[in-house]
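Got a structure for you, questions after.
The complex is shown incomplete by one protein chain, all other protein chains being positioned as in the whole.
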Amino acid sequence: MAKIKSLDDLRMMKESLQSKINLREKGEDPGSHVQIKVAMATCGIASGAKTVMEFMMEELEKRGIESVITQTGCMGYCFAEPTIEVKLPGKEPVVFGYVDNKKADEIIEKYIKNGELVDGIIPMNYETIE
Amino acid sequence: MSHIKVELKKEQVAKIKDICKSFNNEAGELINVLHKTQESFGYLPAEVQEVIARELNVSVAKVYGVVTFYSFFTMIPKGKHPISICTGTACYVRGAEKVLDEFKRILDVKVGETTPDGKFSLSCLRCVGACGLAPVVMVGEKVYGRVSPDGVKDIIKEYEQ
Amino acid sequence: METIKLTIDNKPVEVPAGTSVYQAAKNLGIDIPVLCYMNLHDLGIENKPAGCRICVVEVEGRRNLAPSCSTTCANGMVVKTHSTRVINARRTVMELILSDHPKDCLTCPKSGNCDLQDMAVKMGVRNIPGQAYAEMSTYKTDFSPSIIRDMDKCIMCRRCETMCNDFQTVGALSGVNRGFSAVVAPAFEQDLEKSPCTYCGQCVAVCPTGALTEVDHTPKVIRALADPTKTVLVQTAPAVRAALGEEFGLEAGTSVTGKMVAALRQIGFDYIFDTDFAADLTIMEEGTELLTRLGKHLSGDKDVKLPILTSCCPGWVGFFEHNYSDMLDVPSTAKSPQQMFGAIAKSYFAEKLGKKREELVVISVMPCLAKKYECQRDEFKVDGNPDVDFSISTRELAHLIKEFNINFNELADEDFDRPMGESTGASVIFGATGGVIEAATRTAYEIHTGKKLEKVDFHELRGMEGIRSATIDFNGLPINIGIAHGLGNARKLLDQVRAGKTNYHAIEIMACPGGCIGGGGQPLHHGDTSVLKARTKAIYSEDTNKVIRKSHENPYIIKLYEEFLGKPMSHKAHELLHTHYFDKSSKDIFI
Partner (left out) sequence: MAKYKMHVLVCGGTGCKASASDSIIEKFKSELTAKGLDNEVQVILTGCFGFCEKGPIVKVLPDNTFYTQVKPEDVAEIVAEHLVKGRKVNRLLYVDPKSNEHVSDSKHMGFYRKQIRIALRNCGFINPENIDEYIARDGYYAIGKVLKEYTPAQTIDIIKKSGLRGRGGGGFPTGLKWEIASKNAADQKYVVCNADEGDPGAFMDRSVLEGDPHSVLEAMAICGYCIGATKGVIYIRAEYPLAITRLKIAIDQAREYGLLGKDIMGSGFDFDITLRYGAGAFVCGEETSLIHSMEGLRGEPTNKPPFPAESGYLGKPTNVNNVETFASVPVIILKGAEWFASIGTEKSKGTKVFALAGKINNVGLIEVPMGTTLREVIFEIGGGIKNGKKFKAAQTGGPSGGCLTEKHLDTPIDFDNLIAAGSMMGSGGMIVMDEDDCMVSIAKFFLDFTVEESCGKCAPCRIGNKRLYEILERITNGEGTMEELERLRNLSLVIKDTSLCGLGQTSPNPVLSTMDNFYHEYLAHVNDKKCPAGQCKSLMQYVIEPEACVGCTACARNCPVNAITGERKKPHVIDTAICIKCGACIEKCKFNAISIK
């Protein structure tokens, strides 16, 4: 590791290291970020939830959106897997069904960035099985 | 302080000298030297202190004065399994005294003594900082938490064979 | 110099910056009691651990009481030295100290001369609350040949530790243990005999209680005197006469030689002799040794060791045996005057009396505690019979005189007995730092140059400086002389010699401050070093008043050589008057 020779060096280093603990910092204070829960029970995993989760993590970071992505149990909409729940700061959570990478991209661009609704919302009448 | 007469072997003297040297034979490093030496010998018999005094160029009386000031240093060899009972305040209010009494009773030694077979030595220490587990007993490096007087014999049993 | 203005007990006072409250109060005539505090100003030794807390005072605006000995005056300070709060605190602390102190004042050797006892009297302590169940800190009493350590009586003033370490650099003592069992002791709390102690007795000289006292040989003196089969000889060292008077209320610096002799005669000693006689003899031997070594050195002999070191001080001998075992061949081999006296008394004088050495008891009166140890060293015995049977201190002699109900101050002066009571001015000054080397110079100069000295006084060799040096012109040959008193100073000088950084021909060393006049067996100076100066003055005026002032002119010394010894450094002289030294450094005793 190169020595830190100036305050700028330190600043740059901090930025590069930020991601190491970002997950923790945001997790401590999820309310102020976009929170995304990916249903990751057997049904979800079977339908490709894992791929979607990875895609979203990558894309959100690329597009500079502060978000907390967690996995959760089955939301009870196995017919619509993979399902994800998105909660924008200060808004009620919204659940999307049949999410693949393309759908995920649309959710990010329209709903998360601009608050526009997209197709595939499942009415809220479930409770996460914790 | 009573102590045991020991004869140091050449390599033991060399070892002490090495330790002193690693601290540049500086008198100000006496406490660090004593720590390292005790780590290596298990205790600090008079003869060891004499070598250290000579190497650091301080009087033996001064070295002894320092050894007897700090409770961490001992001139008596510890048992194979040193038992320490935390008598910090948190442990005290949660019954450390009764636990200590039980150890004294079963091992038939006083605090600061070693059993005749050299297996156990008993000492008290002030707070290992595991107050959540009070009362705490340490055997060697192992920490036993929430020890009750009844549990004492089981702890001793673990090390008996 | 900056001055500080403050108020003590409603009186304004102005003192130089850095003055302690204790000193400022003293300037005003206010006496604040102290126990642990000790200031040996001339020696540069100040002991102020601020541990006894007896000297506490109230300082306005301060939360707690302040120890006046180590609190520096500040501008505008308002101090109360004897308020109710202070008196209550002082008395309570005193009760505490006494609660951990034995109450055997009746038999304590320090009784009547004890700072703690005085303080208890002053404060009117009548009972010690809770004494019935108060645990006392107890320790094994340590009987060494010179010093008794009864640490049950230690109050942790640390004066002894300061003297042993800071002034003497002997390092025999240290504070050990912690809390209630804290005490000053040698390593491993072993006896002094197993420590590097030199028995210089400076610890005893400053101890405010009975914790450190000399081994009392007065009972042995009385028993010897009471034994009709024994002939009892006493020798008195030069410094004794300059201090003994203090024990009888005489002003420090009063020379009491004649009264002392009269008292000794009244007590019943058979022969009252003078160690000064043996001091003259020492000069003959040591001076000759110096000239011999010097001669060899000048003729290019590389094996000869210079400088030559004096060897009459047993504390100093013990010190170099412990610390300079690599230099054992440097000191003069001449025995100390005490031992020369004993050797001659039990040979030459015994022959004269027609008695066997066992029938003689030789007692010395010394300003010194190390002499007690010296006379029982094995090399100073013949078939187990010591040349000097035992040694008592100036203080013990004073006790004896009082015990024999002698009105000391009213005694008419008397003279020492012959032959071993005759002495010169040179031998008297053995008692002060620089004196031995001055005496040696007087003799060596005349022998070496064959000329008479025009001026006998060598003022360049005198003084209270810890380390001094001077060059004396021996008729064109410059002789470099070094002097040190106090073993800490000796160490500094010796380290230079060991490192080869000096060009001294001769060095005098005395273990005690000011030389023997400040010895560990002298009347207690209670921290007042002006006493030492007064004694020194007395010694030098004694010298001036002597008719003969050079050792080699002592007629009885001349006679001794003619009748018995032959000449200095002869075979017989070697046998009786010279010794050798032992390596007492702790070696690698390990397998």
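Every chain is named by a letter (A, B and C) in the order it is written, and numbering of its residues begins at 1.
As a working rule, a residue touches a chain if its C-beta (ideal position, glycine included) is under 8 Å from a C-beta of that chain, and two chains touch if they have at least 3 such contacts.
These numbers were taken from a predicted model, which means no experiment stands behind them.
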Within the entire complex, the undisplayed chain is in contact with A, B, C
Touch assignment to the omitted chain, from B:K15, B:R54 or B:R94, lands on B:R94
Per the whole complex, from C:I4, C:M119 or C:M156 the residue touching the absent chain is C:M156
Across B:V6, B:I106 or B:A130, the one contacting the chain not displayed is B:A130
Out of C:N75, C:T92 or C:S530, only one touches the absent chain, namely C:T92
Interface residues of chain C toward the undisplayed chain are 48-54, 56, 64-65, 67, 70-72, 85, 88-89, 92-93, 96-97, 99-100, 129-130, 133-135, 155-156, 175, 177-182
Listed in rising order, the chain B residues that touch the chain left out are 26-32, 34-35, 58, 62, 65-66, 69-73, 87-90, 92-94, 125-134, 136, 143, 145
Had the left-out chain been drawn, it would touch chain A at residues 1, 3-7, 9-11, 13-14, 17-18, 20-21, 23-24, 26-28, 30, 37-42, 53-54, 57-58, 68-73, 129-130
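The definition used in the following text is that only the chains that are shown with their structure count from here on.
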Contact graph of the chains (line, ring, star, complete, other): other
Cα centre of chain A to Cα centre of chain B, whole Å, reads 55
Chain-centre distance (mean CA atoms) for chain A and chain C, in whole Å, is 90
Dist(centroid_CA(chain B), centroid_CA(chain C)) in Å evaluates to 43
Touching at least 2 other chains, the residues of chain A are none
Multi-chain touching residues of chain B, meaning two or more other chains, are none
Contacts from chain B onto chain C in the complex sit at residues 1, 3, 7-10, 12-13, 46-47, 49-51, 53-54, 58-65, 68-69, 71
The chain C residues in contact with chain B across the complex are 165, 171-178, 185-189, 195-196, 586, 588, 590-591
